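All protein chains of the complex are present and in place, except for one that has been dropped.
After this line comes subunit A, so read on.
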């Protein structure tokens, strides 16, 4: 194994965070601040409690998960697409790195970005409420595993995209809507019963709900199903991305 090479790739991916740190770090923190201010403080006071907790405490885990997903996805998709766009991917292809090491390097960069952004959102939330973590290991598990899933998804989109528009499509048309419809701002019981099935088939619901359980101990989903879904996605997407790298899909001539 080329451990120095893998570490260098991770260092390189992480170094990109500081190049445009306002866009990558400060922007999501300000967005989170606005969400917490409007939904948590202003709207939340009128809503009252959900399942025995204040609305702001109910919303914060969803905001954290949304930022983990979006940041991890953005990082790997844009990083890989940019490397393809300027043919800089050749730098990696000509190096003594295995495809597994390449995927691991990109994905670790995505996970780190997701967690750094989430840590900032957590700190912002802490200004308004006593955000807690009820189950620390579950909290780490959900944060890291979901960041991993979205880093892998980002790599798929980074491979598939032929232009910057295609790169932006999944974020706007898939990730954002499914996050909002996955119980980010509302309990599933706030929806009419005939629409609840739609939330239950949305995988994002299990991610948001899992993190919420780890933080405030409240869960509305079948968590066993959530675990199975997470493991299936990690292994399924991991294999698919590795296979596409190995085949040289859109990266090797």
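Operating definition for what follows: a contact is a pair of C-beta atoms (placed from the backbone, for glycine too) under 8 Å apart; a residue touches a chain by one contact, two chains touch by 3 or more; residues count from 1.
In the analysis below, contacts and distances are computed from a predicted model.
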Hidden subunit of the complex - UniProt protein name among "Thiosulfate reductase cytochrome b subunit", "Urease accessory protein UreF", "Extracellular solute-binding protein" or "ABC transporter domain-containing protein": "ABC transporter domain-containing protein"
Hidden-chain contact residue, picked from the options A:97, A:184, A:230 or A:244: A:97
Residue touching the undisplayed chain, where the options are A:26, A:86, A:123 or A:140: A:86
Contacts of subunit A with the absent chain, listed as residue ranges: 2, 4-5, 7-9, 11-12, 15, 19, 82-83, 86-88, 90-98, 248, 252-253
